[in-house]
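Structure, as structure tokens:
A single protein chain has been removed from this complex, and every other one stays in its place.
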Amino acid sequence: MITTDELQINIGPQHPSTHGVFRMLITVDGETVVNLEPVFGYLHRNHEQLAEVNTYLQNMPYTDRLDYFNSMANNHAYALAVEKLAGIEVPERAEYIRVMMVELTRILNHAGAVGFMINDMGAWQTPLAFGIREREKILDLFEMVSGARMMCNYFRFGGVVRDIPDEFIPRLKKLLIAMPAYVDELERLLRENEILLARSEGIGILPREVAVSYGVTGPVLRGSGIAYDIRKAEPYSIYDRFDFDVPVGSVGDVYDRFLVRIEEMRQSRRILEQIIEQLPDASGGHINPKARQNVRPPVGDAYARVESPKGELGFYLVSDGGPKPYRYKVRAPSFINLTPLGDMCRGYKVADIVVILGSIDIVMGEVDR
Amino acid sequence: MSTTPDTSPSPRDLLREQLATVLPHTLVTLPDDLPELIRTADVIVHADALPEVVPFVIDQLGYGLLSDIAAVDYVEHGLFELVYRFYSIGGGGDLVIKVRVPREQPDVPSLLPILPGARLHEREAYDLFGIRFIGHPDLRRIYMWDEFEGFPMRKDFPKQGDNYIGEGA
Amino acid sequence: MSNDTLTHSITFTETPATLTVVVDPTPQITRGRAVVVERRRPKAAGWSLLQGLGVVVDHWRKSFRKLEDPTQIAGTFTTEYPEERLPLPEAYRNMPILLFDDATGHELCTSCFQCQRICPPQVIHMTQAKDPETGKPVPAVSEFIIEYDACMSCGFCAEVCPFDAIKMDHNYELSTADHSSLTVHKAGLLRPVSYYQSIAPTFWAEAEASAYKKLEANKKRRPASIGIAPQMIEQVKAAHKLGDGQPEAASPPAPVATAPAPDAGSAATPASNAALATSEGDLPTDKAARLAAIRARNEAKKAAEQSASPAASAAPTASDGDLPTDKAARLAAIRARNEAKKAAAQAATDPAQPAAEGAATALATPDAPLTDAPPAPATPDAPLDEKAARLAAIRARNAAKKAAQAEEE
Partner (left out) sequence: MYDVVDFLLNTQLGLNSPDWVVMLISHLIVVGMLFVVAPLQVLFLTYYERRAIARMQDRVGPNRVGYEGLLQPIADGVKMFTKEDIVPESADKRVHLLAPIVTAAPVMYMFAVLPWGPNMIAVDLPTGLLFFFAISSISTVGLLMAGWASNNKFALLGAMRAVAQVVSYEIPALLSLLFAVMFAGSMSLMAIVEAQGGLFISTTDVPSVPDLGLGWFVFTPVGFLAFVCFFIAALAEGERTPFDIPEADSEIVAGYMTEYSGMKFALFYLAQYILNFLLCAITATIFFGGWQGPGVAWLVNQSLSADNPAGNPVYNVLAGMLGTFYLLAKTYTFFFVMVALRGAFPRLRIDQLMNFGWKFLIPLTMINILSAALWLAITRWGTAQGFSIIEFAGEPGNLVRWVIAFAVTLVINVAAYWFLARLNVQDHVARQAALAAGWLAVSPPRSA
């Protein structure tokens, strides 16, 4: 009698589609996956230990390196955490500039995430090339404002490093003209594409009932049908002044997450338009003059969280009154969104594993810290 | 002390009052002459009472999203503090439950049977701080390689510092 | 897949009477609504595939001309790097550079160590320049090293520098074959102010006024050719030979050749104005202060010897000075200060008091055991023993550093 036994294959850590050094040990019966076990730690550099040796301000450039795809969102979360701990106010114009940068990062991240996921499905980089082209335009804006394209280090406690130059807003307006055309074209290329439907419908399902208990947040949670967006659930900064919708999936499979990300790009564009209308003049200043940068917060702890494009990004800081944080913990969305990966991939084919991982959209800098 | 903006009873007082009525034995009352670093107004719960408190928080109070388990090492006071942070899908602020365990034998019951979301949090706390979660099916190191001894994020973990670099010269 | 209503129903186990459900776990969205994304299937099988093909071929057709304007979404957006280059915005920051004034050749940097303290990866190392004759520290930098390979161009040094001496460069072509060339010394870091003006005109326009005011103040306190950019020394000499005859008013300060006479003068000035500050009337405080200074100097020399010996054996750490020698230096400074205070207390003159506190607080900055030298130009009128104590401490530390560096090379 022919007996077949399972084959153990390592996908990663050095593999074309694991978004960085991430390894999945899968046991396969023929093509279907019986068990999947994620292995982390290849990019672990003990970011939190490093943060305890630096002063609060010196940690700011290191937060760029967490989720290096959207450094502005990391800066924002860390700045909010320290401002909550030390009780620093932020002037109006700085708040608007901050939200503008974070929403631009969201567009940039989703354009890339969708591109990478379709790339894992096998389309030879064309959707990714379109995404990267839009990303380049946004990175030029970041470079004009903060001085660097990816490692922006643009936020300070109480505001931002420098005010936006005059030619920033006209260029942003031009970009927003191109944005809907790009998203519509991406939909025309992919939305009803039978092959994409075949590869993503009903794959990697995370049902609504179980999604919350896994602690996933961001597009993964919204893809499963739960309209939980921190910008709406617990509005921080000035998000309560903008009208925008929260896209939500119905089944909770790869296709829903793909659609949610595309819809979120449109919503971010809506927010950006409202920001351009409501942007206060420069009289309020781009930084709170009294906010001393070598901050010495009182004893105590604080947790601030932000809706980063990947999910809930939170910083938990404990201060002992000194210039350096006593304890600095990062709640990384990519790391926690990987919790259901093992259960989501059981029963699917090897080809689907890669697509499911792509739909969760992880960045190893944030997972391994 | 995280300040909550809205004036309605903050989730913390709500939790304290609900716990006092339903599960009084779980609450820990702190002596008021604690050193400033570990003085806190948040709700502190006995370690072994967790498996009762958490389902209560999730089902009765509606705080279903376990957002974060943060381990803090107060080495001068000889204790680890685990900060469990819950959010409700309905929105609003966080609900914090703190658990304090002595540094010598840091054993905490695992939440995995109740909440699959706690899997990676607990493995990270074990790997970096050495807090053992009883009942966790595969409590292995998550970042460091398995043969690594010691727990890197503890305050008393030897930081080589400069002489490590200088050995060669 | 039942597509029930959006509200997310949780079945509650029976709750005890006293307890009401606190937070209703259904998401409330204000100023917007939760939109369920529409999972459309194509009308006719294969039609959407052709549409996708159409998009791609359309891009092929349009890509035969360049994409200039951000409003376009088609057209080639490649820039052929070596030939075409993207214009860099002003705020662009890659690697830090030091500035020196074109006309006089004087470096703006006064080695106040602010950038060394703020740098997260600790890649900036510098030592303060000293007056060749008197050995007293001068507001200029003698050796300035930045490890370009470890620097992450975060721009903190440029933000924190009070003298606008260090700025971020726009040069991104830094790949070299040999690694040692990435530890850039002062000569490699220095750029003329005109260069920085060309790459960041508006930033320099804002900072120019204060930068030059501070530079003028520092130039007066720099003897001879200290503080002149190495590459400018020849030009300054050449200019001096040219301008030897005419006594121009704005001539560069103390041209080198005729430097000795004014040198002595400038060296003496700190001593004389210090004496001026302590009014002539109470001579005893002056003598007691000078006594305390001599005693402090001896201790500092003793501390320097012991620290010099352990420094040699201790590991040759990175040049920012390892702790033991530094502690000895600080000890000497504190002891000197106590004596000064005792002396000042007997004389009970008020000018000394504020100066003592000023010096004390400056010295006691808790968070920086490393550099206890406050910005040099501050409190010029501190009483003599105060300055002597501090100078002794600095000299001890430099000795320790030079020993450490000697160990390194």
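Note that the chains take the letters A, B and C in the order they are written out, and that residue 1 is the start of every chain.
In the analysis below, a contact is a pair of C-beta atoms (placed from the backbone, for glycine too) under 8 Å apart; a residue touches a chain by one contact, two chains touch by 3 or more.
Given the structure is predicted, the values throughout are model-derived calculations rather than measurements.
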item	value
Among A:207, A:280 or A:298, residue touching the chain not depicted	A:207
Touching residue (missing chain; options A:130, A:242, A:316 or A:335)	A:130
Chain A residues touching the omitted chain (full complex)	7, 9, 15-17, 31, 118-126, 129-130, 133, 189, 193, 195-196, 198-199, 201-203, 205, 207, 209-213, 251, 253, 343-344, 346-352, 354
Positions on chain C where the hidden chain makes contact	1, 10-11, 41, 44-46, 49, 52-53, 55-57, 59-60, 63-64, 67, 74-78, 80
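Here, only the chains that are shown with their structure count from here on.
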item	value
Computed distance of Cα centres, chain C from chain B, in Å	40
Chain A and chain C: spacing of chain centres that average the CA atoms, whole Å	33
Touching two or more other chains - residue numbers and ranges from chain C	8, 27-28
For chain B, residues contacting two or more additional chains	64, 89-92
Of chain A, residues touching chain C in the complex	54-55, 57-62, 126, 130, 133-134, 136-137, 140, 143-148, 151, 153, 161-162, 165, 171, 174-175, 177-178, 181-182, 185, 188-195, 197, 201, 208, 225-229, 232-233, 240, 242-251, 255-256, 259-260, 263, 294, 323
Chain A-touching residues of chain B, taken from the complex the two chains share	1-3, 36-37, 40, 64-68, 70-73, 83, 85, 87, 89-94, 115-121, 124, 128, 141-145, 152-153
List of chain C residues in touch with chain A within their complex	1, 3, 6, 8, 27-42, 45-46, 48-49, 51-52, 55-56, 67, 69-73, 77, 86, 88-93, 118, 120, 152-156, 159, 168, 367
